[in-house]
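Every protein chain of the complex appears in place save one, which is left out.
Labels A, B and C are assigned to the chains in the order they are written; within every chain, residues are numbered from 1.
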Amino acid sequence: MGPGADPGRGGDAVTLQASVVGASGFTGGEALRLLDGHPDFAVAQATSRRYENKTIGSVHPNLRGMGLRFSSPEELESVDVLFACTPHGVSMSQIDAFREAADVVVDLSADFRLPDEEWYDEWYDGHERPELLADAEYALPELNRENLPGAELIASGGCNATAAILGLKPLFDHGILAGGEQLVVDVKVGSSEGGAGGGEASSHPERSGVVRPYAPTGHRHEAEIEAYLGARVSFTAHAVDMIRGASATCHVYPDEPVSKGDLWSAYRGSYEEEPFVRLVAGGSGVYRYPEPKAVAGSNHAEVGFELDPRNKRIVVFSAIDNMMKGSAGQAVHAANVALGLEETAGLEFAGLHPVGAP
Amino acid sequence: MGPGADPGRGGDAVTLQASVVGASGFTGGEALRLLDGHPDFAVAQATSRRYENKTIGSVHPNLRGMGLRFSSPEELESVDVLFACTPHGVSMSQIDAFREAADVVVDLSADFRLPDEEWYDEWYDGHERPELLADAEYALPELNRENLPGAELIASGGCNATAAILGLKPLFDHGILAGGEQLVVDVKVGSSEGGAGGGEASSHPERSGVVRPYAPTGHRHEAEIEAYLGARVSFTAHAVDMIRGASATCHVYPDEPVSKGDLWSAYRGSYEEEPFVRLVAGGSGVYRYPEPKAVAGSNHAEVGFELDPRNKRIVVFSAIDNMMKGSAGQAVHAANVALGLEETAGLEFAGLHPVGAP
Amino acid sequence: MGPGADPGRGGDAVTLQASVVGASGFTGGEALRLLDGHPDFAVAQATSRRYENKTIGSVHPNLRGMGLRFSSPEELESVDVLFACTPHGVSMSQIDAFREAADVVVDLSADFRLPDEEWYDEWYDGHERPELLADAEYALPELNRENLPGAELIASGGCNATAAILGLKPLFDHGILAGGEQLVVDVKVGSSEGGAGGGEASSHPERSGVVRPYAPTGHRHEAEIEAYLGARVSFTAHAVDMIRGASATCHVYPDEPVSKGDLWSAYRGSYEEEPFVRLVAGGSGVYRYPEPKAVAGSNHAEVGFELDPRNKRIVVFSAIDNMMKGSAGQAVHAANVALGLEETAGLEFAGLHPVGAP
Partner (left out) sequence: MGPGADPGRGGDAVTLQASVVGASGFTGGEALRLLDGHPDFAVAQATSRRYENKTIGSVHPNLRGMGLRFSSPEELESVDVLFACTPHGVSMSQIDAFREAADVVVDLSADFRLPDEEWYDEWYDGHERPELLADAEYALPELNRENLPGAELIASGGCNATAAILGLKPLFDHGILAGGEQLVVDVKVGSSEGGAGGGEASSHPERSGVVRPYAPTGHRHEAEIEAYLGARVSFTAHAVDMIRGASATCHVYPDEPVSKGDLWSAYRGSYEEEPFVRLVAGGSGVYRYPEPKAVAGSNHAEVGFELDPRNKRIVVFSAIDNMMKGSAGQAVHAANVALGLEETAGLEFAGLHPVGAP
C-alpha cells in the first residue's frame, strides 16, 4: 500500500490484495469469508495442497458464490497481506516464503504468539526461528492496539486465551488483581476448535452432548494467558456441545474486598470505547451474562461478572466465537488496525437470534 | 421516496425510514437486524406491547449494540416502509393503521398471502378485509419479481411454502410437470418456526433431538404451495433438531421420462440469474445436496435434485433459513425490489462454516 | 442347548454362552450390553482385532463394569450363539468359522438379509456363499416369527428397512395395499448408523444440526423393503441431528378409499399382540405420533398413521432406535425366539423421558 493511499471507506479507496494460506481449514475458511466481504480487501489466493484446483465452495459451502479455486501453497503471489491459517509448526518453517510474498503476515497459529524462545521450549517443542519472536506483535487490539500500526508480523491469539484475557484484563488494569492471586479459568469450548477432520473423539456420535474434560491441566493457552496478563492461572478446558464458541468462567479471589461499583468502573474503564467488547452483567431477559450464542458468527466478545461476597470471590464470564474473535475475526481486526483501515471494516455482522449450537 | 431519488448504493443515496411492528418476536428481530445493517434503511421504530421501553438488546442479544428501545404499537410514526411481524390475524385487523403510517407495508404473517377470500374460508377462519387481497403482492422475487416495483402491500411467503415452491417451480416452468401429478412434499423444520415463547412441546428437554411429525396432513402451507404453483401437493412437516432452517424433499413422478440433462436445463433456466438461489446437486465434498446448514443466517436458497430411474421419480431438495429466505430476508429482498434498491442490499451475509444446529 | 433344558426365567434355567464378533463397533457394543444384562446369556467372548486385550470399557464407557477384555477374532471359542457385528462382507467370508464355533449364528450385517444371489448381484457386489441364503432366516419376529425357532443362521434386518417394513406391513396384511401402488418412504436417521469412526462428513462440526440427503436414491435398504413387502418403494434417506433413531414417513396412495377405522383395524390386527410394537396415532400430549425419542434405548417400535382425504393419501410414521429394534435388539429378540427363550428377555428397558438427541 503506497503512502498516499486512503484505504478507508468512501472516497477513492484502494483495494488491498490478500491471500489465505491453509484455506481449506476452518479458520482459513473463516478468513476467506471475512476478506471476501471486506470493503478494502480482495482475495488473491486461497491455498490448499489437498484441494488444489477444487472450488472453494466444495469445502466451504457458504462460499459457493466465490468465483475462486484453491491454489498450490508452493506458488504464492505477491500480495499486501497474507493470512497464515496453517497448523502449528508450519508458519515457523514457511515464514520466509510468507514474508517474501506479503508486506504483512498475520499468523493464526501458535507459532508467533509467545514472547520468546523459552516459552516455546517449555510449552511446545521449541522454535525454529526464535529471532523473529521479538518482532511479532500480538494481534488482540484490546491488549496491543498501539503496537499494531505498521507491524509486519502479527500473531493472532489463541481462542481460549483470548476469552480469558478479555475477561480478566480489567481486573489487572485497575489494580483489583496484582498477579499473585489464585486464578481459576474454567473454559467450555465448541468442536470447531479441533479443526476440520478430527478423529474418533470428534465424531458426531461421540462428541454430541458432551461435557468432556479434554485438557484438565497443562493446556498451552495457560502459557499464553500468563504471558500477556503477567499472572499465573489454573486453566482447565471442557468440550461441550456447540460448534463455535469459547466461554471462560474465571473464579477470582482478590486480596482486598471490592464492590460491584468497583467492578463496573474497572470493566467500563477498560472497554467502553472498544467496538467489539460488550459488558453484560445481570439485567433482564434470557441472556443476562455473557454467552457464546449471543456472539456466534460475530467478532464481539461479551464480558461480565458477578460478585460473591460470601466467598470473597469475583466470578468473571467471557464469551466469544472462537472462529471470529478467537481467530479469524481477531486477525482481520488486527490487520485493519495495522494497515490503517477502519477498525470494524468487514466485521460488522451482528450475529443471529435465535441461533442454535452456534 | 421522491421520484428523482436514487436510493442505490453510492452516489447521493437517500436513507429510507423503516419500522418493525411486532419487533420482539423472532422474525421481528431478524427484520430489525437486517434493516439495521442495510445501507438504505434507518430503523425508525421497533414496536412491542410487552417490552415497551425495554432495550432491543434485552430481547435480541445480538442487537445489544443498537441504540433503540421498543415503542408502543399504538403510536406509529410515519415511515417509508413498515414491516409487520405480528402473529397471524393481527395484520388484517391493523392494516389501515399500518398503511396510514407507511407508503409500503410488508406483511410477514399469513394474512395477505393467499389469493382471495375463498382460500381463507377453507384454510383459515376467514378474512376480515378480503377486498385487499387482490392488491397484495406475493413477496417471493423468484416467482413474482415483475409485480413488486411500486407495490404498496407485500405479503412475505411462508417458510415451508417458500422452500417447496423454489424446489418445484423449475419443473413447472419447463413443462416437466403439468399440475396433475402426485407430488409429495416432506418437510423438516427447525424450532424457530414456532416463534418465541412456545409451550411444553417446544421446551428444550422435549424438543431436542426430535424427528416429530407436527403437521402430518392439512398444513396451511399446502394451500400456499397450491395457490402459487397451481398444483395439488401432499404436504407433511416434521420438527427436527435445528433452530433455523426448512428443508423440503419433494418426491415427484413426471408423466414423461426426463433425463438429468433435462433437469439441469430446467433448473439453470429458472435460476441462473437469481442472486439468492444456488443449484447444488451432487459434486464432491461433504455438502452434495441442499442443506439448511449451508445457508443458515443467509438469504440464500439451495435447490437440487436427483433422478431415480428405477422408480421413475425425481427427488427435489430445497433448503432455506426459515428466518431469512423463509421470512425476514424474503421481506427485505421484496422491499428492495419494490423500492428500486439494489436487490441484494443488506442481504450479503454469506453464512457460516462450520455452523451447528443453524 | 440340550433338548431337555428349560431356558426360561425361573426354575432351573440354563445359561447359554454367547459371543460377539466385531464387538468394538456400535452394534457390537449394543449386543454386548444386551447379552450382559440378559438373564439367559453369559458373554463368552467379545472380539476385536484393533482393541485386542483392551478392556471393553475403554471403548464402550457404559460397559466399564464388565470384567472382560476384547479377544482375537481368530480364536473363537465354542458357544451356543454367536452375534456377528462385523462390517458388510465379512460375515459371508467368515461364515464357516462362525458356524463351526456356534450352533446359532445371528448376523447383523447385510450379508444374509436378501433372499438370493440375484439381489446381491443387483444391489451389492455379488455374494460369496449364495448357497447359504436359502437357509438364512430374516430376524424380524413381527414378519417371520414362525420360521425362527430352530433357525441356525439368522439375518438381522437393516434399520431403515425395519422401520419401513413395520410401518407398511399392516397395509399389505389387510389388503389396503396390493403392491402396485406408488410408495414413498422418506427416512430420517441418526449418526450411529454410520458406525464408529466415520470420516469428515461425520465429524461433529459438519454433522451437527444437519438435514442432509445422504441417499437420495438407490439406497440398498430399498431392496430389503421390496424383498420382504413384495412391493416397490421410492426410498430416500436424510441424516438428521440425533445419534440413535430411524424414523420413516411413508406416503401411500391406496387404490381404494379407506377410513380411519379401516386403518385402526389393520394396525391393531397386525400388532396388538406384539410385545415391541406400539400404535401411536393422535391422542393428547407432546408425543402424538411415533418418534425416535420415545423409543430411544429400547427395543420398541412406534407405528402410527394419519389419513389425508384431500390427497387420498395415508401418511404412515414409524420410529425405532436403529441400534436396538433396528439392529442389536432385533438380533437378541430373534435369538430369544429361535432358542425358545422368553421373547422379551433382556429387552425390557423402557427407554427414558426426557431424553435428548437419543
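Keep this in mind: contacts are C-beta pairs under 8 Å (C-beta built on N, C-alpha and C of every residue); 3 or more make two chains touch, one makes a residue touch a chain.
Worth saying up front: this structure is predicted, and the values here are computed from it rather than measured.
Across A:Val14, A:Ala97, A:Ala201 or A:Ala227, the single residue that touches the chain missing here is A:Ala201. Within the set B:Ser109, B:Ser191 or B:Thr217, the residue that contacts the chain not displayed is B:Ser191.
Think of the hidden chain as still there; on chain A it touches residues 182, 184, 186, 188, 200-201, 205-206, 208-213, 216-218, 232-234, 236, 238, 240-242, 245, 247, 249, 251, 253, 286-293, 306-308, 310-311, 313, 315, 317, 319, 354-358.
By the touch definition given at the top, chain B reaches the unshown chain through residues 26, 190-192, 194, 196-198, 200, 202-205, 207-209, 241, 243, 356-357.
Touch with the hidden chain on the side of chain C covers residues 26, 29-30, 33, 36-37, 54, 58-65, 190, 192, 196, 242-244, 278, 280, 283-287, 291, 293-298, 300, 323, 348-358.
FYI, only the chains that are shown with their structure count from here on.
In terms of the distance between Cα centroids, chain B is separated most widely from C.
Distance between chain centres (mean CA atoms), chain A to chain B: 34 Å. Each chain gets a centre from the mean of its Cα atoms; for chain A and chain C, those two points are 46 Å apart.
Across the assembly, chain A contributes residues 26, 190, 192, 196, 243, 356-357 that each touch 2 or more other chains.
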